[in-house]
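For this depiction, one protein chain was excluded, whereas all remaining protein chains were kept in their positions.
And then chain A:
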Amino acid sequence: MAAYKLVLTWHGKSAWNPENRFSSWYDANLSLAGHKEAKRSGQALRDAGYEFDICFTSVQKRAIQTLWTVLDAIDQMWLPVVRTWCLNEQHYGGLTGLNKAETAAEHGEAQVKIWRRSYHVPPPPMEPDHPFYSNISKDRRYEGLTEDQLPSWESLKGTTARGLPFWNEEIIPQIKERQRVLIAAHGNSLRGIVKHLEGLSEEAIMELNLPTGIPIVYELDNNLKPIKLMQFLGNEETIRKAMEAVAAQGKVKK
């Protein structure tokens, strides 16, 4: 019998997904397809009768818009929402804005896979002359971050490192108080949470594919350990397709 239930959702496709670009900390909008995924996500939660008490999300609009769409679908728009940069997507440094297939053509598929899925290996940093440097680093939402906190690149390890304190200090206490938590975030910030929840190795995290725009449900025991594998809400076909699509992005178009 689960002591707690936790729902995670990776936002749907962003405007940059059709172009296959590393979005990273760039504040890309959800695409029309992404909005549809979010709606479908919300409907799945509504049909399963989910009620939440508090929501956490990043400061990036694709996650926030996904959350808003879900809250509308489940008629819980009034829920408290905590926004934090700690749940932002991994900062892909100098690769931000680059097309994934082009990067693979230049650096090889293997290097791209490593960059996308390795725990330790960081991307090259985002330098001041990068086209998105000011757009991201000088954005008002990051004014409160210290120089040490504001990244110019991150490995998955780094993404997890800045996410874990927030998870421990802000999210876990809510779960333990029996608050039903919904987290709307990004592929790699969620991967960090999953690694921690399931105690996955660094190799295992590299192989992990999370589906976009589909609610991921964890049932946890009193020690916040999952009592079964993560479950997806939605139909089987949608889930299978989504997982395949994410794995295919890093491959070079023939």
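The rule we apply is simple: a residue touches a chain if its C-beta (ideal position, glycine included) is under 8 Å from a C-beta of that chain, and two chains touch if they have at least 3 such contacts; residues count from 1.
As a working rule, contacts and distances are computed from a predicted model.
Between "Alkylated DNA repair protein alkB homolog 8 isoform X3", "N-alpha-acetyltransferase 50-like", "AP-3 complex subunit beta" or "Phosphoglycerate mutase", choose the name on the UniProt record of the chain that's been left out.
"Phosphoglycerate mutase"
So one chain is hidden, and I want to know which residue out of A:60, A:118 or A:159 touches that hidden chain in the complete assembly.
Considering the complete complex, A:60 is the one touching the chain left out.
Tell me where the left-out chain touches chain A, residue by residue.
Residues in contact with the chain left out: 27, 51, 59-61, 64-65, 68, 72, 75, 77-78, 80-83, 140-141.
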